[in-house]
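All protein chains of the complex are present and in place, except for one that has been dropped.
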Amino acid sequence: MAPVEELTQRLRTFADERNWGQFHTPKNLVMAAAGEMGELVAEFQWLTPEQSAAVMDDLKAGARVRAGLGDVVIYLTRLADVLGIDLVQAALDKLEDSARRYPVERSRGSAAKAPGYHPSAP
Amino acid sequence: MAPVEELTQRLRTFADERNWGQFHTPKNLVMAAAGEMGELVAEFQWLTPEQSAAVMDDLKAGARVRAGLGDVVIYLTRLADVLGIDLVQAALDKLEDSARRYPVERSRGSAAKAPGYHPSAP
Amino acid sequence: MAPVEELTQRLRTFADERNWGQFHTPKNLVMAAAGEMGELVAEFQWLTPEQSAAVMDDLKAGARVRAGLGDVVIYLTRLADVLGIDLVQAALDKLEDSARRYPVERSRGSAAKAPGYHPSAP
Partner (left out) sequence: MAPVEELTQRLRTFADERNWGQFHTPKNLVMAAAGEMGELVAEFQWLTPEQSAAVMDDLKAGARVRAGLGDVVIYLTRLADVLGIDLVQAALDKLEDSARRYPVERSRGSAAKAPGYHPSAP
């Protein structure tokens, strides 16, 4: 897997060459990421959970999902760079928090203990 | 920077230990990512572009932004893993597309040539 | 059902009394709406389609969903007011478009003809 640093660096060069840094405020970048996230969600909106699990078997849909994911990651990586945040470390730290809040023994098999849990879940 | 592979592996273990894989359909995971993205957007909603650029100077706000970014990355990484997509490579491929569609010489300094451009932008 | 005009007027008064109009640029309001939409999505993320259909049977979850919907509508109504758009008419016009693009005879029972359709849908 290509390292995130390479992506970060290429995005920086891409923006610099086009003088687009002026548009890349965190406010604008988070909006761009949210816009792309909307497109990604739309790919799954009419699918059953089972169909969503098989989405990559459809060549066209799979390509759209992969491209959509790529778009979201592009803007998140650029946002993290502009803010001076290590994207992967931020996720690892958050995961460590979750591991503490949802200990294995008390969380097995129940989304009721999951982040964002909703009471009527199993 | 920690490699994405490490995050992917830890997320897989985290879900397996809690038997949460059953909830991690692509449809559910993209919703979880979108939900976290909403929280991240909310952090910036009342800020001017200038204030957004200085958001990390505020210790509390900066911590919330970092955690929010981490949450989005967690669900995107898990989604990519479940779908068998290389997250960083998907972004690099998409960037290459953009480089072709927005050549440096014709795109300098104008968001009018930028993806998602809006006519009334400078 | 209370008319949208009443909501529009009350939101205007609410913002005026607090001198919050200064924060209510379309850019900020669309972000606020997106943030609230994220919260609404999160309410449904771990639910099966069947559980989602029964969400109002759970008093607490139902109250959160109702409040979440209310929040999104608040910001959309305020955004429409600031932009001078008639929210309901905009939706009716869009629906008329859709009726033309998805004629009954060719669209029955297939999401393949639905807006945002995804090939692997039934």
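Labels A, B and C are assigned to the chains in the order they are written; within every chain, residues are numbered from 1.
Everything below uses one rule, namely that a contact is a pair of C-beta atoms (placed from the backbone, for glycine too) under 8 Å apart; a residue touches a chain by one contact, two chains touch by 3 or more.
None of the values given here were measured: they were computed from a predicted structure.
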Item to check | Contact set of the excluded chain (shown chains only) | outcome: A, B, C
Item to check | chain B residues that touch the omitted chain in the full complex | outcome: 27, 31, 34, 41-49, 51, 54-55, 57-58, 60-61, 111, 114, 116-121
Checklist entry - What chain C residues would touch the chain not displayed? => result 1-7, 10-11, 14, 17-20, 22-23, 25-28, 30-35, 37-38, 40-41, 43-44, 47-50, 52-53, 55-56, 65-67, 69-74, 76-77, 79-80, 82-95, 97-99, 102, 104, 107-109, 111, 113-114, 116, 121
Checklist entry - So that we can see where the missing chain sits, which residues of chain A does it touch? => result 23, 28, 31-32, 34-39, 41-42, 44-46
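Here is the rule we use: only the chains that are shown with their structure count from here on.
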Checklist entry - Between chain A and chain C, what is the separation of their C-alpha centroids in Å? => result 23
Item to check | Where chain B touches two or more other chains, by residue | outcome: 23, 28, 31-32, 34-35, 37-38, 41, 44
